[in-house]
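Only one protein chain is missing; all other protein chains are in place.
A, B and C label the chains in the order they appear, each numbered from 1.
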Amino acid sequence: MSGQPKIRYGMAGGGEGAFIGAVHRMAAALDGEFALVCGAFSSDAERNRRSAEALGLDPARAYATLDALLAAEGAVPEDQRMEALAIVTPNHLHAPMAIAALDAGFHVMSEKPMALNLAEARAIAEAVARSGKLYGLAFTYSGYPLIEEARVRVARGDFGAIRLVQVEYSQGWLSEPIDREGNKQAEWRTDPARAGLGGCLGDIGTHAFQLAEHVSGLKVEQLSADLTAHVPGRRLDDDVAALLRFEGGARGVLKASQVAAGDENGLRLRIHGEKGGLDWSQMEPNTLTLRWLDRPAEIVRAGGPGLDASTMGRLRVPAGHPEGYIEAFANLYRSFGRALHADAASSPPPGAADWFPGVHDGLRTMAFVEAMIENSAGEAKWTSLAESPGRGG
Amino acid sequence: MSGQPKIRYGMAGGGEGAFIGAVHRMAAALDGEFALVCGAFSSDAERNRRSAEALGLDPARAYATLDALLAAEGAVPEDQRMEALAIVTPNHLHAPMAIAALDAGFHVMSEKPMALNLAEARAIAEAVARSGKLYGLAFTYSGYPLIEEARVRVARGDFGAIRLVQVEYSQGWLSEPIDREGNKQAEWRTDPARAGLGGCLGDIGTHAFQLAEHVSGLKVEQLSADLTAHVPGRRLDDDVAALLRFEGGARGVLKASQVAAGDENGLRLRIHGEKGGLDWSQMEPNTLTLRWLDRPAEIVRAGGPGLDASTMGRLRVPAGHPEGYIEAFANLYRSFGRALHADAASSPPPGAADWFPGVHDGLRTMAFVEAMIENSAGEAKWTSLAESPGRGG
Amino acid sequence: MSGQPKIRYGMAGGGEGAFIGAVHRMAAALDGEFALVCGAFSSDAERNRRSAEALGLDPARAYATLDALLAAEGAVPEDQRMEALAIVTPNHLHAPMAIAALDAGFHVMSEKPMALNLAEARAIAEAVARSGKLYGLAFTYSGYPLIEEARVRVARGDFGAIRLVQVEYSQGWLSEPIDREGNKQAEWRTDPARAGLGGCLGDIGTHAFQLAEHVSGLKVEQLSADLTAHVPGRRLDDDVAALLRFEGGARGVLKASQVAAGDENGLRLRIHGEKGGLDWSQMEPNTLTLRWLDRPAEIVRAGGPGLDASTMGRLRVPAGHPEGYIEAFANLYRSFGRALHADAASSPPPGAADWFPGVHDGLRTMAFVEAMIENSAGEAKWTSLAESPGRGG
Partner (left out) sequence: MSGQPKIRYGMAGGGEGAFIGAVHRMAAALDGEFALVCGAFSSDAERNRRSAEALGLDPARAYATLDALLAAEGAVPEDQRMEALAIVTPNHLHAPMAIAALDAGFHVMSEKPMALNLAEARAIAEAVARSGKLYGLAFTYSGYPLIEEARVRVARGDFGAIRLVQVEYSQGWLSEPIDREGNKQAEWRTDPARAGLGGCLGDIGTHAFQLAEHVSGLKVEQLSADLTAHVPGRRLDDDVAALLRFEGGARGVLKASQVAAGDENGLRLRIHGEKGGLDWSQMEPNTLTLRWLDRPAEIVRAGGPGLDASTMGRLRVPAGHPEGYIEAFANLYRSFGRALHADAASSPPPGAADWFPGVHDGLRTMAFVEAMIENSAGEAKWTSLAESPGRGG
C-alpha cells in the first residue's frame, strides 16, 4: 500500500517451464507495487507467445528478442512504457542484456551471477555509471529479514570483534549426471559457455560468499580453494571448499556443494566474535540463534521481541506466521522499487532502510569466482581477491 | 500463469492499520490471478479514502458502506464489475455482509469464524444455496501443502485406523489486558458483541478444530471442555481445552490458548493410527514428520521426494526454498479462483485438486463453538456436536 | 568421590531379562557410592542363581524369596549387612515388599507406581512412619538436572503466577497386542492383577502427573478424564487424557498414551505463567527452553550459564557433554544415599539440595490414579483428588 503508481517492468527470459522467472514475477507481485507489461520470454517464438498469453499480456508486447523489446518499448508513451527490466536468463546473457537495457535507459534487476567473469561485470558497472539507472542483483538470501537482523547485530558490535565466519551451501540435486539426461536447469548450469567459469561455484558459491561479506561487513582478502567435479564427465565444478582470511584477522570456511546427495538448499551462516555468535539457516529462516559466552543462547524470531527497526520493515505478518523465500525475494523488489521512486542513482549502502544488492555485490562475487578458480588450479596456498569498488558502487 | 483473465474482487474491511486485509491482498496478488477493483475499507470516510488511494484504486470505487458497494458494483459494466467480495471485518459483520453479497450475486471469500453463532452460519449456508455463488472461508492453515500431504496420507490408510488426534494452538499475545489498553486487534476479539460467543475459542480454537477434522477425515461426536478467562476482567475465554471423541472410536485432545505467554502461533497437529503417526507444526510448515512402528521416522519435506500430486500442486518453489503463511493463504485464493473459472457451484470436496474450505467447515466449527460453550458451562461430562451438512456443502 | 563407605544394597526382582533392575544397578554404580551385596532376583531358582553369579555376588546371598533375604540379612554382621533394598518387581509386589523391608529395618528404594492402589500406598506410608527408615520412589524423570532448574524457576517466580500446565507422555510400544504375544514387559503391565488399576495410566500417566505437580509446585484439585483401551481385548487402558484444574486457578492438560504408534518415550512438560513459560522434553533433556512476553526466548542448557546451584549439583560433566536417563536415575540414588548418610528420617522437601521422590509423590500419584478411573467411568464432569499428606511425608 505505497500509494505510488505501479512500476511497469518487462522480463527477459522466464517463459514456460523456467523456474526463476516465475519467482521474480511472484516477488514483484506480492506487494502490488509492480506490473508486468512486456517481455521477451523465449527465443522460441511459439513459447514466447504462449508465455505472454498465460501471463495476460498484450500480445503486441511479447517481443521476439531483447533488442526488439528495447526498441519498441522506447517508443511506447512514457506513462505506459516499461521502466525496468528483469533479466532471468542463463548466465551468459546477463551482461549483454543488462548493458543493452541500461544504455537504452531502463533500470535493471538481474539474476545472479552478475556475468560470466569479472571483465563482463566491470562492463556492467560502467554501463550503470554512465546510464544513471538502477541495477539490482538477485542475491535473494540477503533479502531475508533475519539476515538484516544478523547484519545489524554484527555492525553494532553485539559480538565484539569478529573472529570466525562459516558459510555453507549444500545441495544434492546434481549428484547424478542429470545434466546429460535432459534436465534443462542442470544442462546450462554445467555448460561453461552458458554458466561461466564456475559451476557450483558460480551458482551457489556466490550466494554463500555474498552473504558472508554482507553480514560480517568484512571483505575476504585471501583464499585457498579446492574445486572438484565429482560426477564423471562434468565440465564444471560441482563441489567447492575454501579457507578464507578476512580483513582484520577473521578466519573463515566456505563450503558449497551440489553433490551433497539428499540435501535440499542448505545455506547456513555462522559468525562468531569475541563475546558470542550467530547462527542462521535458510531452510528455517525465521529463527536467528544467538549464543553468548556469559548467558543462555537466545532465539530471535521474525516478528518477535528485540528486533531492529530495519528488520521489522522487512516483515509482512506477525511472529509465528512464517515468511519464506518469495517474501525475501519480494523484499529486494520492494527496496528496488522504493529507490526507483526516490530517483536514487544506485543501491543505498547496507544499513540504509531500503538497501538491495547490486553492483558492489556483483563485482565482489565475480572477483571471488576468479580467485577461487585460480587458486584451485595452482600450487600457491593463498590467492588474493582483486580489488573492487567500495560499497554503494 | 493461468492464461485466464484476472478475477476482479472487492474488499469489505481491511483499511489502514488492519492486519488480515493486507494478507488477503498479498494472497490474492501472489499468483497474478486476482485484481482488487473496489472496497468499503472502513466506516471512517477519510480512512476509507486514504486506503483506496494507497491501494491505487479508482476513488469512485471506494464505497462508504457495503450496501453502497453492492448497489454500485451491480451497475458497473459486467466486464469490469467486481466478481467476488473478500470480507475481512470483525466477526459480527461476517454473516450480514456475506448474505448481502451472495444475494446481490457476488461470490464471497470470508474471514473466519463464519459467523457469531450457528444460527447465523446456517443463514449463510442458505444464502449460498439460493444464490449458487461460491463461498470460501479463510481457514488458512488448511492451505499448507504439507497439510494436504497429511490429509492424503491419512485418507489412503498409511497409518491404519486412526486412534489419536492431538491438536493445539498456542499463542501468548493476550497474556496481559491489552484489550483494555488500546490494542484494536485485542479489543474486538474480546468483545462478545463483535467477536461472538467464543474468544480464544472462536479466534483460534476454530482453526484447530477445522484442521483436526479436515486432516483426520473424522468428525468429532462428543466433547468435554474447560474454558477459562485467565486475565482479570476479560469477558470471553482466553484459554480452551477439550477432550474429543471422534466417530469410529478415535480419541482426541484440543488445546488452544492466547495466554501461553511467549508463544507465537503454535498450531500443531498430531495424528496416530495403528501403524504410525504424523506430526506437523505450523511454525515450521515445510516439514511433516512421519513415525512408524516398524521403521525409522521419515521427514517428508515440501518439494522433496515422496509427495502426492495433490501436494505438489500446492507448491511454488523447489525443496529447500521455504514457503510460508502467505503462500498457504494464496493456495486458498487460487483454488477459489479455479472453482470460479470452472463455474463450480461450491467448494470441491477434500481430495479434489482445488478444494478450499467453505460452508461445510464453517458449519462444523460453529457447531463446535456452541458445544464447547455449553459443555464448559454445564455439569455434563460429554456434549454432542450438532449435526451439520456433509462435505461439499 | 564422597569419601563415605559404600552403601550396601540388595535387590528384589531384576534378574536376567528384566529391564529396570539393570537400570537401578547402573544408576547405583555410577557414582561409586553403592555396592550390591545380595538379592532375590527371581522366583525361578535357577534364574536367581545365574543372576547372582553374573553380578559377581556371593551365591549365599542370592535368596529364594524376599522373606528369606530379610531374615538372613538381619543376621549378617552389621558392617556387611544390607542397608537398603531396591524393589524392581512388577507393581503388585511393591507394597508387600516395601512394608516387609521397612518393618525389618531396611531403607527402601522402590520402582513406581508406589502400589496397586491408594489403600496400599497409605499402608506403605504408615510403615515408613513407624520404621523411621527412608523410602525413595523411582520417579526418574524428576532427577533430570533441568527439571530441577525448571522447578526452581517456577518457585522463584520467574514466570509470575502460573496459568497453564501441559504434560504429555507419548509411547507407541503397545500399539499391537504384544501383551498376548509373549512380551513379558507388556504382559504384566496389561494384567490388572499385577499392574494395578491403571495400565498406561499407572505406568506412565503417573510419571506425567508427578512431574507436573513437582515442577509447578501446585496440586491438582479436580480432573476430568477419558481412559481408553484401543487395542481389542486389552483389559487395562492404553491411552489416557485429562483436563486438570490446579489450586490457584491454573488449568492443565495431561495426555499419556502407549498406542501413539512410532513414538518412543515422549515426555514433555510445558508451564506458562503471566510473563513467560518453560518447555522441556525428556528425549532432549539437556535443553530447557524459556519463552518470554517481552524478550527473545532463551535456551538454557545443562552445564551452561545461568543455572541455579541446585541444578549444577545434579550435573557430572561440562556443557555439551550430554547426560541422560541413567544419570537422572543416578541423581535419585545419590540423593537417597546422602539422606541415608545424614540419618535423615525422610526425603527432604523439594528445594533441598538432595531431594528425592518418596512417600508424598507416591500418595499423590495413587490418588490421581483412583480419581482418573472414577471420573472416566462416571458421568460427573469433575472429580476431586483425595487429600494426601503434605510435602516431605
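Keep in mind that, in the parts below, a residue touches a chain if its C-beta (ideal position, glycine included) is under 8 Å from a C-beta of that chain, and two chains touch if they have at least 3 such contacts.
From a predicted model like this one, the values you see are computed outputs, not experimental measurements.
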| item | value |
| --- | --- |
| Contact set of the excluded chain (shown chains only) | A, B, C |
| Among B:R301, B:H360 or B:K381, the residue in touch with the chain that has been omitted | B:R301 |
| Candidate in contact with the missing chain, chosen from C:D238, C:E327 or C:E370 | C:E327 |
| Sole residue of A:G39, A:G273, A:P322 or A:P348 that reaches the chain not shown, by the stated touch rule | A:G273 |
| Positions on chain C contacted by the hidden chain, ascending | 1-6, 16, 19, 22-23, 25-26, 29-32, 36, 51, 53-56, 171, 263-266, 282-286, 301, 303-304, 316-327 |
| Where the missing chain touches chain B, by residue | 289-290, 292-301, 304-306 |
| Chain A residues that touch the omitted chain in the full complex | 159, 163-164, 166, 172, 175-176, 224, 226, 228, 230, 239, 241-243, 245, 249, 251, 253, 255, 257, 259-263, 270, 272-277, 290-293, 297, 378-381 |
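We adopt the following convention: only the chains that are shown with their structure count from here on.
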| item | value |
| --- | --- |
| Centre-to-centre distance between chain B and chain A (centres being mean Cα positions), rounded to whole Å | 35 |
| Inter-centroid spacing, chain C versus chain B (mean Cα positions, whole Å) | 43 |
| Two or more partner chains touched - positions in chain A | 301, 304 |
